[in-house]
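Starting off with a structure, shown below.
All protein chains of the complex are present and in place, except for one that has been dropped.
And then subunit A:
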Amino acid sequence: MKPTTLRPSFTRAWPCMASNFSTFFFQLPPPPPLAHARNIAHQVRHRRIHSSLSAPPPPLLASSPPSQPLPLFLRPPKYTTTVLDLLEWHSWAKSHRRLCRLNWLMEDVLHGFDPSLMRKAVARDDPDVIISSRADVQELYSLWKQRMEERRPFQYIVGCEHWRDLILCVREGVLIPRPETAIIVDLVGDAISKDEGLREGLWVDLGTGSGAIAIGIAKILGNYGSVIATDLSPVAIQVASFNVEIYSLEDKIEVREGSWLEPLKGVEGKVAGLVSNPPYIPSDGISGLQAEVGRHEPRLALDGGAEGMDDLLHLCNGAASMLKPGGFFAFETNGEKQCKFLVDYMQNQLPGSFCNVNTVSDFAGIQRFVIGFRNR
């Protein structure tokens, strides 16, 4: 039977946007044209406003070199596969359902695909119908093997994590942002709504990783204020810059490389808000971590020293010197023990520096955050 192409739109010429992601994964010369970055960001922002009816989305990207590990959902759908092959893979992968988010992988790979067409192919008994895909079926097999056999985190497989209302690109070498951390952005939102003056100031996210918190804050600041996002890891710096670019926030967020307070030279005492989710797992806890975390995420992002408090304590002192009077801070911690210790430390070791120091629980009821203000 003659193969039918279901989506003529896929054969449309892709607009040329080849070099857009060079900064992220490769050091290729031409900087990404801003308009293109906007275009991508637009796509990303609206991805989840989905419909169960079909309306083909506009194509995203032009031919990127195949070796470039772009997140799946941003790759061009330049592969074709038959419905039969896809279903075979799906059924194979499904047999390992215990660990999987197969639907999400399909969603990223077949982005823009109308499932009812697949049903029609079945109805016409035509398993050779060709559909477009962002990955080769062989790659799908190997990706899924990595998921099953190596416990490679799902988010690294697809190259992104849906966090708050954002889609953040992630890859090996950068921590996958956790749902708990989203609360930090809410806490900043609360602080801003109570003191509008904070909105116009400078905000700092130390150890930004994928840039999650910094981007979340930049979005709630709206037209006001600005953000500095820092990290020691060059990979984190690349990934954060990439995500900032995707959301067209280059004017609002400055990504700086360096250890904790180092990149903040010159803004001492001027910071309106300082937040961080620093590494806080005690060193001897690292070996016992869930395979996805311990084997695949960077130790630099997790290991907080013997008690897990090395970086947190350093940051408390930093907050005292960096924040302006009335400035807000929020730190994520390992739980109740660290929270209590920090509150005690701030009150007794740094007397007079802070006020309204409190702990805040995550949804699971674990005391997760320490927040407060620099004394006026």
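Everything that follows uses one rule, which is that contacts are C-beta pairs under 8 Å (C-beta built on N, C-alpha and C of every residue); 3 or more make two chains touch, one makes a residue touch a chain; residues count from 1.
One rule holds for everything that comes next: contacts and distances are computed from a predicted model.
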UniProt protein name of the chain not shown, from "DNA-directed RNA polymerase III subunit RPC6", "Peptide chain release factor domain-containing protein", "tRNA methyltransferas-like protein" or "Translation machinery-associated protein 20": "Peptide chain release factor domain-containing protein"
Of A:144, A:280 or A:373, the residue in touch with the unshown chain: A:280
Touch criterion as defined above, residue of A:91, A:287 or A:348 at the omitted chain: A:91
Which of A:227, A:302 or A:330 contacts the chain that the document leaves out: A:302
Residue ranges of subunit A at the interface with the undisplayed chain: 42-43, 46-58, 84, 86-88, 90-91, 94, 101-104, 106-107, 110-116, 118-119, 122, 125, 127, 153-155, 162-166, 175-176, 178-182, 277, 279-281, 285, 289-290, 292-293, 297, 301-302, 332-335, 362-364, 366, 368
